[in-house]
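Following this message is one structure expressed as structure tokens.
One protein chain omitted, others in place.
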Amino acid sequence: MSKPLVLNEDRLFPSDPTMRAIARRLYGEVKDLPIISPHGHTNPQWFADDTPFPDPANLLIVPDHYIFRMLYSHGVTLERLGIARKDGGAVETDPRKVWRTFADKFYLFRGTPTRIWTDHVLAEVFGVKVQLTPETADEIYDHIEDCLSKPEFRPRALFERFGIEVMATTESPLDDLRHHKKILESGWDRRVVTAFRPDPVVDPDFEGFADNVAQLGEITGEDSASWSGYLNALAARRAYFKQHGCTSTDHGHPSAASADLATGDCETLLSKALAGTCTPDEAERFRAQMLTEMARMSLDDGLVMQIHPGSFRNHNAHLFENFGRDMGADIPTCTEYVHALKPLLDRFGNEADLTIILFMLDETAQGREMAPLAGHYPALRLGPPWWFFDSAEGMLRFRRNVTETAGFYNTVGFNDDTRAFLSIPSRHDVARRIDCAYLAELVADHRLEEDEAREVAVDLTYNLVKAAYKL
Amino acid sequence: MSKPLVLNEDRLFPSDPTMRAIARRLYGEVKDLPIISPHGHTNPQWFADDTPFPDPANLLIVPDHYIFRMLYSHGVTLERLGIARKDGGAVETDPRKVWRTFADKFYLFRGTPTRIWTDHVLAEVFGVKVQLTPETADEIYDHIEDCLSKPEFRPRALFERFGIEVMATTESPLDDLRHHKKILESGWDRRVVTAFRPDPVVDPDFEGFADNVAQLGEITGEDSASWSGYLNALAARRAYFKQHGCTSTDHGHPSAASADLATGDCETLLSKALAGTCTPDEAERFRAQMLTEMARMSLDDGLVMQIHPGSFRNHNAHLFENFGRDMGADIPTCTEYVHALKPLLDRFGNEADLTIILFMLDETAQGREMAPLAGHYPALRLGPPWWFFDSAEGMLRFRRNVTETAGFYNTVGFNDDTRAFLSIPSRHDVARRIDCAYLAELVADHRLEEDEAREVAVDLTYNLVKAAYKL
Partner (left out) sequence: MSKPLVLNEDRLFPSDPTMRAIARRLYGEVKDLPIISPHGHTNPQWFADDTPFPDPANLLIVPDHYIFRMLYSHGVTLERLGIARKDGGAVETDPRKVWRTFADKFYLFRGTPTRIWTDHVLAEVFGVKVQLTPETADEIYDHIEDCLSKPEFRPRALFERFGIEVMATTESPLDDLRHHKKILESGWDRRVVTAFRPDPVVDPDFEGFADNVAQLGEITGEDSASWSGYLNALAARRAYFKQHGCTSTDHGHPSAASADLATGDCETLLSKALAGTCTPDEAERFRAQMLTEMARMSLDDGLVMQIHPGSFRNHNAHLFENFGRDMGADIPTCTEYVHALKPLLDRFGNEADLTIILFMLDETAQGREMAPLAGHYPALRLGPPWWFFDSAEGMLRFRRNVTETAGFYNTVGFNDDTRAFLSIPSRHDVARRIDCAYLAELVADHRLEEDEAREVAVDLTYNLVKAAYKL
């Protein structure tokens, strides 16, 4: 017998009745505010072409590494989930079977954000009335498939229904931004902007780095094999992105290392990087120098800079070889900020006109390094908890770790940072609920008055993010 | 005037009435389940011979490093506690005096797990009715001494009364397992199994390493001075242990480093290790290689592998010199897993038939490294919080740090990991209560439904541990 799927209206609020009542009141002030999504990885083509989404499995499971990493940990092969192999080898092609596999293992997600997001997508986006179990899998699959064929489930219709005011995607400097152009020219009244993500052309360890840099030169008409031409080319692409609505850059380095090297050293490192002869240490120094160069350009062109350090990418050699990047095998590492960022901060940390948003995959740095740094340097702000920590407990820990040192106003609201478009309302809802839960604690123990908490709740949900990202 | 000793039936449950009621209901489902104790350090001879336990001090204090480390920190010498000196020098021999010293300082344990365990042992195991204070010390001593003389307080009777279904001890590969044999042959209907702990023969820094390896060769008839003979000897002992009921191995390395070296390098390292000429770095590489070798053998013979890294053993040079190992001076250290385990995981991480259980003494790795690794690699599971973190707060932090990324089903239930046999029911009771308290939070804020939480509670208490350890 199937169990009803109901999203309790008090979910994620503290159990204590005093705090719960406060949280509920605060949430009432923010739950219907528009969604600002300043950083994410959805596909702009969806909104450019506005064609229907594919089947439930290819929409909800195949692109979601949160889901398939958990299934994989319990012995479900990526082939069974329909993930394409690099060698074109056989994988499951029946989306219904992929969906059933997910339903069979859905109990694994108990206590995880994926459970919360999935329930929300099913109940709110699709109006599913029963819980997902092996028994209800087919019925729900049919229901979603049916929805997806309707006009009100097309990308733009959902975007509007979700109350999204503006959403950023992320593109390589080599991208021609054709989808963003098409959206702009279509006269649609919603904003889908891009963010400048230069990893493919600033990280010597990125697959195809030398080719990417050569292509960068071709696109811009600069000699990208020379240090000055390379910098010019990057500045040109930043300007191009900015013309197409971009307000921010994003940097996904293995560490937060920055550098401030002499020009001669930069030239030498670039040559080695293009020749593929960098040692690991030299590649790290090149990336470090590029963080500082990007900060310098941000001071010039006003793009807000985001630093996402600390992921050991593609840790699973076997999966990387057979399936490529982003297969759920990126693992956080211990990340140092205080020494790492000093070269960059020595040059630009005191610039009140520059905004650098720091993210972390190492929660220990929140209170120890990040809040003290952001609570001092005018150029620094703290991004919301990222990736594995974009969760109820993770968000609460973040507020508890940073607020006492950095306050609320050195943070920048929420990022959903997702490829899973349908989960965006749920992710923002979780963030709003947890911020209200945290504020309710402060009100309940008289660290803050409720009228102030109301103001802070609105700022965290809407004002801070718009201001920080210049949206 | 003595105060009554009463174990409140709601102890360790959240104070909020809604959560407390849920926790109480969940606990009701698991409190009487049999105890599965898959990892510990009790003495198998107790159950082989079933002779009465000694006096209260030698039963409860002298072997318990949690107790004497705290007393030592407040200036009580180990001699006063009756701990034997290596030089045979004078120590307290009157167990009643040792007991009185403990009672005098019992206030030091306020807020610690030792307080919880001790109260439970006194109240539940011995039926003591008054709190332990300097004034009641003698009365309680007499009462326990009296109990210990009775048949119902012999090791096997207690084992049965505690509801233990199966318990693992830990032995060196050099152990002949005579006690386990005797238990098996005795026809007793309870299981006491061994675990294979090869540190004395795989860690070049272990006291007597070369002699131990030589002895390993003698026992197995292999040339343990050659790399292939050494590996054969280890495989042979694993087989011998398995014949005697062993289902798991255990590895207590200073770090989680693994390696995948060429055979020639292994041969060289073994020779140096046997000659006592390893540098610290070479000793570390040898241990690292042995983790990978042990994983390979586990894939062959099916023994579940436990890795317990990160303890700086015998930190107090003075105590080590005068009293030897395990004197309460083992201190946790910062422990890295992501780079450390990569060589091992590159070879065996994708094996769904292999189970490697990771433990930690560095809580920062829980959410940052361990949950992401275990939430991805099929071969990995997470052991419960260990040693200093086997406590109410430690267990709660563990669940809060790992569940959102790894879920419940990449964890393996509770380990008591103790030498203190009489504390086993209390330790399992604490774990059950805290798991129920955590689940009650999830239910109260509507992250999980209560029927699911009931299922999870039973899985955490009983099913997951039996499955993970193949018991």
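Some observations on this one:
By letter and in written order, the chains are A and B; residue numbering begins at 1 in each of them.
The criterion applied here is as follows: a residue touches a chain if its C-beta (ideal position, glycine included) is under 8 Å from a C-beta of that chain, and two chains touch if they have at least 3 such contacts.
Predicted, not measured: the structure shown is a model, and the values here were computed from it.
Only one of A:K129, A:K272, A:R296 or A:K342 touches the chain withheld from this view, namely A:K342.
Checked against the full complex, the one of A:C246, A:V456 or A:L471 touching the unshown chain is A:V456. The chain omitted from view is touched by exactly one of B:K181, B:H244, B:K272 or B:H315, namely B:H315. Considering the whole complex, the residue from A:D55, A:E369, A:D390 or A:D429 that touches the absent chain is A:E369.
Summarising the interface, chain B meets the missing chain with residues 3, 7-8, 10-16, 69-70, 72-75, 107-113, 115-116, 312, 315-319, 328-329, 331-334, 361-364, 388-389, 391-394.
Take chain A: the residues that touch the chain left off the picture are 14, 16, 18-19, 336, 338-339, 342, 345-346, 349-350, 352, 364, 367-369, 371-378, 380, 400-401, 403-410, 441-442, 444-449, 452, 456.
In this section, only the chains that are shown with their structure count from here on.
Mean C-alpha position of chain A lies 40 Å from that of chain B.
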